[in-house]
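One chain of protein is taken out of this complex; the other chains stay put.
Think of it as A and B in the order they're written, each chain with its own count starting at 1.
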Amino acid sequence: MAKNHPGNYFEDFRLGQVIPHATPRTVTAGDVSLYTALYGPRFAAQSSDHFARAIGYPNAPVDDLLVFHIVFGKTVPDISLNAVANLGYANCRFLIPVYPGDTLSAVSEVIGLNENSNRKTGVVYVRSTGFNATGAAVLEYIRWVMVRKRDETAEAPGKFVPSLPKLVTVSDIGKACPPLNGPAYDHALAGSAQRFGDYVAGERIDHVDGMTVEEAEHQIATRLYQNTARIHFNQFTEGQGRFGRRLIYGGHVISLARALSFNGLANAFHVTAINGGRHVAPLFAGDTVFAWSEVIERLELPDRTDVGALRLRLVATKNRPCADFPDKAGQDYDPAVILDLDYWALMPR
Amino acid sequence: MAKNHPGNYFEDFRLGQVIPHATPRTVTAGDVSLYTALYGPRFAAQSSDHFARAIGYPNAPVDDLLVFHIVFGKTVPDISLNAVANLGYANCRFLIPVYPGDTLSAVSEVIGLNENSNRKTGVVYVRSTGFNATGAAVLEYIRWVMVRKRDETAEAPGKFVPSLPKLVTVSDIGKACPPLNGPAYDHALAGSAQRFGDYVAGERIDHVDGMTVEEAEHQIATRLYQNTARIHFNQFTEGQGRFGRRLIYGGHVISLARALSFNGLANAFHVTAINGGRHVAPLFAGDTVFAWSEVIERLELPDRTDVGALRLRLVATKNRPCADFPDKAGQDYDPAVILDLDYWALMPR
Partner (left out) sequence: MAKNHPGNYFEDFRLGQVIPHATPRTVTAGDVSLYTALYGPRFAAQSSDHFARAIGYPNAPVDDLLVFHIVFGKTVPDISLNAVANLGYANCRFLIPVYPGDTLSAVSEVIGLNENSNRKTGVVYVRSTGFNATGAAVLEYIRWVMVRKRDETAEAPGKFVPSLPKLVTVSDIGKACPPLNGPAYDHALAGSAQRFGDYVAGERIDHVDGMTVEEAEHQIATRLYQNTARIHFNQFTEGQGRFGRRLIYGGHVISLARALSFNGLANAFHVTAINGGRHVAPLFAGDTVFAWSEVIERLELPDRTDVGALRLRLVATKNRPCADFPDKAGQDYDPAVILDLDYWALMPR
C-alpha cells in the first residue's frame, strides 16, 4: 500500500462522509506575532491583552482569520489537494473565541457532489468545522471546490447539490463575542472614534494603503497554516504550469485586505461571519494589494446593546489604488479586482 | 465625515498638543523570536531567561530596540504619515525593562513647530513616551520630522523650536537595568571576556560581518512594529516615486547594525539611551549592511559598581566592509555610510 498520500479525487468522496483531518495544532503567541508581522493588523482587541480584558475578553483573542486559515489548512490534504479551483464559501460562522494555548482540529462532512458534464472533474461541497481541545466548535463553514477525477471513466459517487445560504442568519451572528463593556472601549487606543451608529448602508470607504507581497511572505504564512496546496510552494512545477509561477493562497489576500481595512474600519474589531466570497483573480508575488469596503447593511442584534453588526463588502485589487472604488459592472469586474468578500463585522455601539 | 485616516498635516498640530496613539500591543515571546530571526542578535541577557535571572533580571528582558520600534510604530499614523523626512532623535531613554506579557502603548506631545520658508512643509517636534500596562513610562524620546502641509496657504500653527539635549545626562543612564550580580555574569556564555574596563575612548571596532537585506525581511519587521509608513510597503506607488522602490525603515538599519556589533561589543548588553542619530542615506533591499563602532567615552555611573556606560558611535554602511572605518570628513560622509548613531550602552565592570 502506498505510504504517501495522493489526496482524494472526485470519485473518492461519498455523500455524508465525515473526514477527520490531521494535524491538530496548538495556537500560540508565536502564531499571533507572525500573523501581525505578515499582515500588520492593528485592531486593538486582538493586539492587546490589556485592552481585551478591559472590554470583556479574558485575554486578547486570536485574530478570526488566523483561526480560519489554520482550520482551512487542515482540510487541504483531504479535500482540495487535487482541486482545479476553489469555487466558494458560504455560511462561515465564528462560534467561540480562540486564545493562545487552544488546540485546534478540524473535521469535514461531504454535503454535496456534482460531476461536471465533461466527466473529468466534479464539485465537492463540504461543511468544515474547527474544534478546540474541549470539543467545542469554534468555526464552521461550507466550501465548494472543483476536484479532478483520478479515472475519467469512474462512476460519479452520487449527485446532490445542497442549497446554500446567501447570508449568515442573525441568530448566528456575534456568538464568539462576549458581552462588551462599552464604556471601557477606548477610542483613542482603538484608533477611531467612529462606532456602529456612524456607518450607513451604501457608504464606501477607500482603505488608502497598499501592500506589496513577496514570495517569502506568502509561503511563510501558508506554511504557518500547515496548508499543503502545492501551487503555493513549488516553483519548479508551477513554472511549467498555467501561470508560470506560484499562486498566492486566497486567504492571504483576505488577511491583507482585512488588515488594510483598519484604515476606515478601526472599530470593526471582530469578523463574526463570512457570507460568501469570490477570488476574482489570482495574486502573484510582486503585486501590490489595495482594498475598499462598502457598508451593505447595519444590523442591530437582538438582546445586544453593546455591539452591532455591519455587513461589509471587502473588495481587494492588485496594482490599482481604490480611491474610485473599482467594482463589478454587470458580470464583469474591473480587471484589477482580485477579491470580493461579503462578511459581518461587529462594532461597538 | 471621512472614515479613513489621512494622517495629520503640519497645520493640524498645536504646541502642547497631547496625542494618545493606537494600537496598544502586548509584547510576547513570539515577538522576541521574530526579532531574533530578523536580526540575529546574540546578547545573552536578552536571549536566555536563565542567564538573565542569574545576573539579576526576573526574566530575559525584551531587546531595547524592539521596544523602541514598537513604540515608534504607534506614533507613525499620527505624527509622520505625511512626513517628507525623519530629521532626528534626541534624549532617548530606556526607563524600565519590558518583559514578554507587557502591554505597550504610546503618547506624544508636540513640543515644537517650525514652518519652513517655502511654506509647503514644517518641522514638528514631539516627545513620545511608551507606557506599560501599569502606566509606567518605559521609554521616552524626542523626534523631529518634516511634515507636509495639506494646504500651503494655511496659517502656521505656531512657531517654537525647542532646545534639544545633545547628550542624555548621566542621571538618566542605567534606569532600566536592575543591580547586576557581576560574578554571575558568565563571560563564556556572554561571548567575550572584555568588560567595561577593557574599552578606551577613541577605540574603533570593526564588526566584520555583513548582512544582506531582503524585501520580505524588512516588511515583516516593520509590520511587526505596526508601523504603517507607506514608503516601506507599497511598491506600486514607490515604484513611481523618488527612489523607484520601497525604502527600508531606518530602525531596521539600527537593529541590524546593533546585532552586528555583538562581534566586538558582546558585553554591551543593554542600550540604555540614544543621544541622537542620523540616517545618512537610504537602504534598499539587496544591499548588504556592515558596521563599525567608536568608543567616545567611558562613564562610571554614580552609585553603581556593577555596570559602567560606554558612549558609542555606531556607524553602518551599505555594500562596503568597515575594516578601514568609513567615516565623515568635514560635512561629508563616505558615500557608503547610511547610519551614524550616538548611544549609551551598559557593560558589566
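Everything that follows uses one rule, which is that contacts are C-beta pairs under 8 Å (C-beta built on N, C-alpha and C of every residue); 3 or more make two chains touch, one makes a residue touch a chain.
As the structure is a computational prediction, the values presented were derived from the model and not from experiment.
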*Who touches the missing chain here, B:Phe10, B:Tyr39, B:Tyr125 or B:Tyr333?*
B:Tyr39
*Which residue, B:Ser47, B:Ser128, B:Thr228 or B:Asn275, contacts the hidden chain when the whole complex is considered?*
B:Ser47
*Looking beyond the chains shown, say which of B:Glu11, B:Asp31, B:Asp63 or B:Asp78 touches the absent one.*
B:Asp31
*Contact residue for the chain not shown (choose from B:His21, B:Arg127, B:His207 or B:His270)*: B:His207
*Just the residue numbers, please: which parts of subunit B touch the chain that's not shown?*
28-34, 36-40, 42-44, 47-51, 60, 188-192, 194, 198-199, 203, 205-212, 214-217, 220, 263-266, 286, 288, 290, 319-321
*Residues belonging to subunit A that touch the chain removed from view*: 1, 3-6, 20-26, 28-31, 33-34, 77, 100-101, 103, 105, 133, 214-217, 219-221, 223-224, 226, 228, 230, 233-237, 246
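Note that only the chains that are shown with their structure count from here on.
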*Counting in whole Å, what is the centre-to-centre distance of subunit A and subunit B, each centre being its mean C-alpha position?*
36
